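A single protein chain has been removed from this complex, and every other one stays in its place.
On to subunit A.
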């Protein structure tokens, strides 16, 4: 009989920028700090010491490998995710991290689907194990460092963006923190929303007087719905409705009873958004990552794996608990859920 292919998380490593107070720094970003404070964040992380996103990712990866008692030579596959602007256009974070770690000829894959990158990276690792008997140990590493020339971390949306990296060592058949199933949904109707306007091939250089930091992404959303409140309400309803769908589908694919959902780990969104997400899946907000979101800020694709590790360390999750790691990614727009059995 073949060993179960579902990978489990053997160890987690993290690395963050400097921890800063939202109240103490919001005035650096916005003219009305009270607005940013109203989202409910206390602190966030900002990379201020000259480290690059690749170096931050490598630090998290080393911590995960150390925790698993492995070296990079023991890894059969490296899957990297980057949810913000990388160091260079055309930059492959996965190869760059492999180089930082001193890997030799280990295959690497890069996933860049914004805040969903971690889920797709874990899925890719699970798929590689299913397809290849030689792939038994995978390193998934995800990084988010806000490029402050491309986006204002306190004015891009209604979250405080934060800098961090997380890595997990996945092993085939490992009994703890097993990835059971994932579900994703993409609505391409929203593909043009929340993009970074200038710097790509369409508009390499901003027109005179313009700058990425002057672009309010919500204006594009309002234009998209024709400034019609009813259509906008439909957009809002879809956000939470699709979230419920992907959580339900992940449970169905795993063959698990939806009533066993122990905790929702959503993206580290503002407190109101997390409350709405909790309502959507039928859990009290106390059984979400709402308190951790206050502490970490929104680290793009890094949030869910960091929070999973924190909740386990805090004794808030027990072996056998089913946890939905879920969220919404823009641009996309994507909804995603990966079901983990602790």
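Everything that follows uses one rule, which is that contacts are C-beta pairs under 8 Å (C-beta built on N, C-alpha and C of every residue); 3 or more make two chains touch, one makes a residue touch a chain; residues count from 1.
Note that in this section contacts and distances are computed from a predicted model.
> Looking at what's absent rather than what's present, what does UniProt name the missing chain, "Hydrogenase iron-sulfur subunit", "Cation:proton antiporter", "Carrier domain-containing protein" or "Carbohydrate ABC transporter substrate-binding protein, CUT1 family"?
Going by its UniProt entry, the chain not pictured is "Carrier domain-containing protein".
> Taking the full complex into account, find the residue in A:227, A:260 or A:313 that is in contact with the omitted chain.
A:227
> Of the residues A:219, A:252 or A:314, which one touches the chain left out of the display?
If we include the chain that is not displayed, A:219 is the one touching it.
> With the missing chain put back, which residues of subunit A would touch it? List them for me.
30-32, 34-35, 38, 158, 216, 218-223, 225, 227-229, 232-233, 236, 272
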